[in-house]
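The excerpt is restricted to a subset of chains, each kept in its original location.
The chains carry the letters A, B and C, assigned in the order they are written, with residues numbered from 1 in each.
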Amino acid sequence: MSLIAANRISYTINNKKLFHNLSFTIDAGSALHIKGGNGSGKSTLLRILLGITTPSKGKIELLKPNTKITYLGHKNAIKNYLTPIENLKLIFHQSNLESALDWFQRLGLSRVQDEISANLSFGQQKKLALIRVLAAPADLIVLDEPFVGLDDSSRNLLNKYLQESISTGSSLALTSHIRPEIISKELMLENFSND
Amino acid sequence: MIKIFQSEFFKLRKKLRTWLGPLLIMVLVLIAFPLSIDISQYDLNRFYFSIIVVALLMISFLSTEGIFLEDYEDGSLEQVYLVEQDFYKFVLAKVLTFVLLIGVPMAGIGSVFSILNGISINEVPKIFFMMFLSNLLLFNLFAFGSSLSINKGAILGVLATLPLALPIIILLGRGVRTIQHGIGFEGVMALMVGSGLLVASITPLIISATLKTHLE
Amino acid sequence: MFSSFVHRFSSPKSYVEITRKFFPYISLFGFLLLLIGWIWGLAFAPEDAVQGNSYRIIYLHVPASIFAQLVYFFMSICALIHLVWRVKLAAYLIKSAALVGAMITFIALFSGSIWGIPTWGTWWQWDARITSTLILFIMYLGIITLHGSFSNLEKADRLMSILVVVGVVNIPIIKKSVDWWSTLHQSASITISDGTSIDPSMLYPLLISIFGMGLTLISLGILSSKFYILTREKNKKWVQSYV
């Protein structure tokens, strides 16, 4: 069963063609790894999938209504003047909050729980941001280079989580310059040259 | 809706810079003004009120200047969009929070300073209410301006909205005179309440569309 | 050489030990003096020819106003010491003195306002001295909040010290404002060089209250600094054995 189908989508920005006539589907319980050089349009494609950006041509179809989507992009969406816990409280309410705090511990963040988030290290901030995805079960998980800045153990934790989600029927679309340890379809974006 | 509002309130409360800053500046300006002129020479009470009005104008501009910037830059806006699919509630909550945490105290400070400078205590609730309404209008207006020019360089928003602020200021000035003369207050008030409600409910729609365009 | 000397005698530990010895005497003596000054001033000093009895608030207002500035002066010396020799104790003292300073400045403002009602007919005027005292008060609060707003305490100490040093220019402004801008407020009535414009029978109790106020404030400062030091260094061994 497919969650989302991309139907011959193209995207052009400022007369630069990013991709052209792209068609693919994302199926329940499977992963899609979007690859390509820097600036090939991976992040843009993800944002199109999410409905944030509209494709120049073609259409994205959500095949299942009420698909629950979680997303983490290049930007962490963390308030750096709040403590990590306060940040989590902004995102999660009641039931999910517990699971978020649980992930907070497992990712080794408890020793910085009283700092404001601006004082966390680069990787710690990324981990904090990832909890947004980790602690909220979703039908579709969209991740834009989630491994950036993570140390080995956190990377393993994330890989394991993604693996599990997929095996329980969630779908995953991600970009990464590091190969994720997940069996996935690959979608390669070429670098168009418009010269 | 309540949840969004609570979140916005919590965030703003934590950002001392954003809410306490403008209030302090307002106080300081109101203090500095009498010092800058030769008090003995003029009758301060007669025009001190205009200073308060002008301060109101500037401070509301100042405090809403970056109202959406942070959320745009740190990626929060995208997350809001994913959950809500539009920004109406978000903008409504955010502007209301700003009005409550900055606009209301500002109106308070303005009223207190107008007592200090000759308005009788009985009139203070009127003054306060009127300033509150002007702030509601100004905050919505400037929030719209700042949504137009979220990214750094743009000056568009300032250009577009500053002229619109003038009528509000004129209205406020006239309202004050109706209080001083004890006549016609209700009319001005009705006008302000009406436009306040209208603007406060419609502007978020417009801002919401603007924000969506920025995300594209 | 000198700096090692400074460091040896400025450890928070020895400060706490030394002040513990002197504290009872200072606080008791100060309190007594203040009491004597006030009773003398309020009950026995003669009535003022112009202002009647309302002038008696001078025994609160003038000491408070004087120490509002002196406390700041003390803080700025500490700040210099902290910036030059990185003496931690100096920063601790600034932080605790700021609390005392804010309090006494508030008293100065408050007593002045009350006094203003019978004498000037208004409790507030945008007079230069009054305004700059108000700003001094705001600055005390600013110093306290500035320090409180950093999670890195050493950074906070340093920034606070810089602020205190720069802010010291406010003191001459307060002092001289009465001369520079012809204003409502009284100009100095007690000057060292050319005698005083105030009757000795009013002067002695005033001087006594000033002294008493000074010692009382010092003991308050000692109390608050001790409390602050113990919380700041709560992980150090000497604190754990002390408590």
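Side notes on the structure shown:
Here is the rule we use: a residue touches a chain if its C-beta (ideal position, glycine included) is under 8 Å from a C-beta of that chain, and two chains touch if they have at least 3 such contacts.
None of the values given here were measured: they were computed from a predicted structure.
Recorded composition of the complete complex stands at A x2, B x2, C x1, labels matching the chains displayed.
Going forward, only the chains that are shown with their structure count from here on.
Separating the centre of chain A from that of chain C, both taken as means of CA atoms, is a distance of 58 Å.
Per-chain Cα centroids separate chain A from chain B by 38 Å. Chain B and chain C have CA centres that are 39 Å apart. In chain B, no residue reaches two or more other chains under the touch definition.
Within chain A, not a single residue touches two or more of the remaining chains. For chain C in complex with chain B, the residues that touch the partner chain are 124, 126, 128, 131, 134, 149. Only residues 115-116, 119 of chain A touch chain C when the two sit together in their complex.
Interface of chain B with chain A (complex): residues 3, 7, 10-11, 14-15, 70, 73-76, 78-79, 81-82, 85, 215-216.
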